[in-house]
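Every protein chain of the complex appears in place save one, which is left out.
Moving on, here comes chain A:
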Amino acid sequence: MPPRIGSSTSSSLRAAARGLSTKTSPALTTPFVPVVSTLNTRPQTLSTQSPRTYATASSIGSLKLPDDYVPPTQPPSARRPEKRKSQLLRTYTSLLRSTPVILFFQHNNLTTQEWIAVRRELTVKMREIPQGPNDLVNYSDFVNISVLTTRLFLHALKVTEFYDPVAAKNKGERWTHDLSKAALEAVTEAKIEEESTYAQLQPLLVGPMAALTIPAVSPVHLAAALSILSPSPAFPAPRRKKRMAYHDPDVQAGLAKLMLVGGRVEGKVMDTDGVKWVGNIEGGVDSLRAQLVHVLQSAGMGLTNALETPGKSLWLSMESHRSVLEEAAGGGKKAEGEGEEKKV
């Protein structure tokens, strides 16, 4: 059994006991050290100092139990950390916050062999994609498909959408992490609107679900993953000649049971067609940006042209008019000058 009260806790208790002994009864001058040594596991025994009152954590202000106190009736969990619900929830919230592309698959009773085969094919295909010139890392290493605990995932989705840790901190909450009471309250009190990602994804995440996660909006990776996991005419599966192992019975049986139902791309919920549309973008986000810049530039050019033309034409007509006037005026001057000369 691990120690339930750490050294810092016992020292705080000792300090509190010291405060108590000086405050309540100066006559009680017995050394408090043995008392504290018996206190190690049960802080309630402090009440021995005044038998009629029961010292609880709330009754003595200075004797507040620390936040990391583990009650003896609820010992630390012995489950594997990665299988604990709390850890899973943290994994999911961090996944939802950091991963822009998540595709959701329904998996209908794939056997372990089939999962292994499908994952192998996905990895092999991903390794074929070279690192892009603007990529910080090779995203291929981080594309994977994993089975979700659907209810927990939905809760994590709620936490990421309806809970703001900064706001909770400003309210004076001590713990503002995703497992905190503040997060739970925010989630339970949240008013779920139809446009929210949670409300859109909730009917989708029913039954056995798996998620394919891609750490960046990279249509190349998305297209490659789609060609393996959910081949269609737009994303053809590798030919038998090119990749024999893809046509193994294990892989094919596994893929028959995997069904793409939708996805979430940059916070937007998409159906299968939407996901395929994203996979079809050639050149990725950079090419989209270039297209946008081009559109904006050409629009700007058109606008400046349109604004310029009347001014230009006005200037031209005025200029021609001026030249005509000048000619006329020049001619007059000449004539006048001649006249003057004649006068002189």
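Keep this in mind: contacts are C-beta pairs under 8 Å (C-beta built on N, C-alpha and C of every residue); 3 or more make two chains touch, one makes a residue touch a chain; residues count from 1.
The criterion applied here is as follows: contacts and distances are computed from a predicted model.
Visitor: What is the missing chain called in its UniProt entry, if the choices are "WD40-repeat-containing domain protein", "Large ribosomal subunit protein mL53", "Integrator complex subunit 5" or "Ribosome biogenesis protein YTM1"?
Guide: "Large ribosomal subunit protein mL53"
Visitor: Which of these touches the unseen chain: A:Ser62, A:Ser77, A:Thr111 or A:Ser313?
Guide: A:Thr111
Visitor: For the full complex, which residue in A:Pro100, A:Gly132, A:Pro165 or A:Pro208 touches the chain that was left out?
Guide: A:Pro208
Visitor: Which of A:Ala167, A:Ala256 or A:Leu303 sits in contact with the chain that's absent?
Guide: A:Ala256
Visitor: Of A:Glu128, A:Asp141, A:Asp271 or A:Glu308, which residue touches the hidden chain?
Guide: Only one listed residue reaches the unshown chain, and that is A:Asp271.
Visitor: What does the interface between chain A and the hidden chain look like in terms of residue numbers?
Guide: The list for chain A reads 106, 108-111, 114, 200, 202-204, 206-208, 253, 256-257, 259-262, 271-274.
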